[in-house]
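All protein chains of the complex are present and in place, except for one that has been dropped.
All chains are identified by letter, namely A, B and C, in their written order; residue positions are counted from 1 within each chain.
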């Protein structure tokens, strides 16, 4: 399969265009049908776990699942056949996801329950961006990713701080409520409660009963309220910076930076900007 | 009804001024009375569903509802009569809402329970902005709308990411807790739980019981905590940008609007801006 | 009491200095003692409502309450006696709060339960800012207040939007779950649930049971997640703008604005800034 693309058979080149590109009518049609098939097969995997549906339509679900798996198996084979560098595809992110979309149903013949892993097919839906206004979406996504990447270290630092904080709060609550309240009967469980509280989720399956426990819980909540501001501040700062950068090109006449998107003239010296 | 406005009867022109404009004393009075009628009728629809009130005042509520519906019916007829282009009004957003405010009570004569749909009348309250400082509010609203519009693609991208994330987390929890915990007895239900957790709502009607389930839940919560920062960052960034743009005047040469703060030259035609 | 301040008796002038100012040692001491008395009396009002403490220390609490009320009564009389314009004080915000801090205990002789209103004394603690670094705190507070004031219209607009949204979501949930789920037995209650959900509080006392109800609830939660970003974005934008304004003075040489706090020279032309 190491021949040059020009030497490929016409069928293989046509298939490549249909499967890997979205410029032609057939290519777009193929992508849309594939997305619908993925969506349907994911919905079936989900519905199959609902006891009442399983009782009524269990047989139908199994048949449909095998049909979809067969379709994805053929698609996987065709992708390997018509891609330029098969091994690059197989070990790429989407290549592995494609493989993992097919395997679970075969595993389920041996191990019971593994077919729920087919939900992993949902990740294939990310291909949707290939079809609808790809470029614009990706550039928007890149701004977010750049912002998250730039704030990675701050967020990591923040996470460690949060982990130490919930450990200390959890242990304190264990000491205070542990003897009287079944919800705080161990430190790991008290830490779980502290995370539930600090993130303002608040299930209420575990909640302090003693006045002093409720007082400490109040401190954690108010702390959580202020702490919540920190990651938001970090990410917001980076998104503002990174979306500024995205529209930035300096003026060749006066070196002024940070022009608006689509500007043709510098707004400080009136000189023409590079197109 | 296709005559010119100047050829209309004086009554019809007067009615048009009262119903569709808010400049005259009668026009304002009409709007205020209409808003009060809408508010009252919405409150009655709500109270009617409270069992104890229904028992005591059921008859009164029914009478009042028919009276309000009759008022709105007359108003709807007058609007059609005195509007310049009736079909444009009928199929406009407010025209359809006006119609849907009248229909449910007639439907309730045939189908039981449909009268709760009258709550749709509440949307008519949006007309309130016509009366109180319309212009200022709308310009403020436009800043928000512009910010939301500009962040539409980023938010949509984010939503798809969230949906895939909760599907995977929900399926994992189904595999972990599904057999022992009635709350996780199907994947759709587990996904519902993942959404409740990731958005930090946390009802607590479904909550993990096993240590490993609580550990995974903790990861989702801390992830939710950081993820919450992303839409806030996106919208904040856009609001800052869009409210910066809102403070500037149009170019006297090419009428381009929305220059950066402190701009001296138009970035579209290079002309000098008024200082 | 309409004489000029210079003609007042020395005692009255001295009292004025102690009670209304915080520059002298006596003035500061008076303020600190008063704050402690307020804090103590508020804590007693709170503890009095705890059944077990009430049983054990009820008599003590009553005595202490009358003592504190007596102290505040004397203080209130002295304030009226030594203020420059008594009626201005009496009808000022703090004048009314001071009066309302004394009244409830007398009302409680006639009406049972009204003494809990004494908690209103807590508002008097706002006087704390008079003592500790007043100026700095107030300027910080003014930045926040200016930001909230500037975003007032946007927030009000947003609130109306939220109210209409929860009314529609609440009514839909009433139609979907009303017949089978006791938590959604009326529209007002369903709207209460929608508010609890949209604000991500999520008590869990009312929660959807049917699959379609859980699906709609998921939509509300994800909507709430994105909507939460809007007020944060508005307030953040205003705080950034308003704290920029607070440090801003334009350069007299090149008119450049937005210098750092404490800057002595313009960072664009090097010219000296006005002190």
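Keep this in mind: a residue touches a chain if its C-beta (ideal position, glycine included) is under 8 Å from a C-beta of that chain, and two chains touch if they have at least 3 such contacts.
Since we're looking at a predicted model, the values are computed, not measured.
> Which residue, A:41, A:69 or A:232, contacts the hidden chain when the whole complex is considered?
Counting the whole complex, the residue in contact with the absent chain is A:232.
> Pick from C:27, C:95, C:178 or C:204: which residue touches the chain that isn't shown?
Counting the whole complex, the residue in contact with the absent chain is C:204.
> So that we can see where the missing chain sits, which residues of subunit C does it touch?
42, 45-47, 49-51, 113, 116-117, 119-120, 122-123, 125-126, 128-129, 136-137, 140-141, 143-144, 147-148, 155, 159, 162, 188-189, 191-192, 195-196, 199-205, 228, 231-232, 234-240, 243, 258-260, 263-272
> Even though one chain is hidden, which residues of subunit A still touch it in the full complex?
153-154, 157-158, 160, 164, 167-168, 171, 174-175, 178, 185-189, 191, 197, 200-204, 207, 211, 214-215, 217-218, 221-222, 224-226, 228-230, 232-234, 236-237, 240-241, 257
> Considering the entire assembly, which residues of subunit B contact the chain that has been omitted?
Looking at subunit B, the ones touching the missing chain are residues 200-204, 211, 232, 236.
Just so we're on the same page, only the chains that are shown with their structure count from here on.
> By residue number, over half of the contact pairs should agree; on that basis which option among A-B or A-C is the same interface as B-C?
That interface is repeated by A-B.
> Subunit B: which residues touch two or more other chains?
Subunit B, residues with two or more chain partners: 188-189, 191, 200-204, 228, 232, 234, 236, 240.
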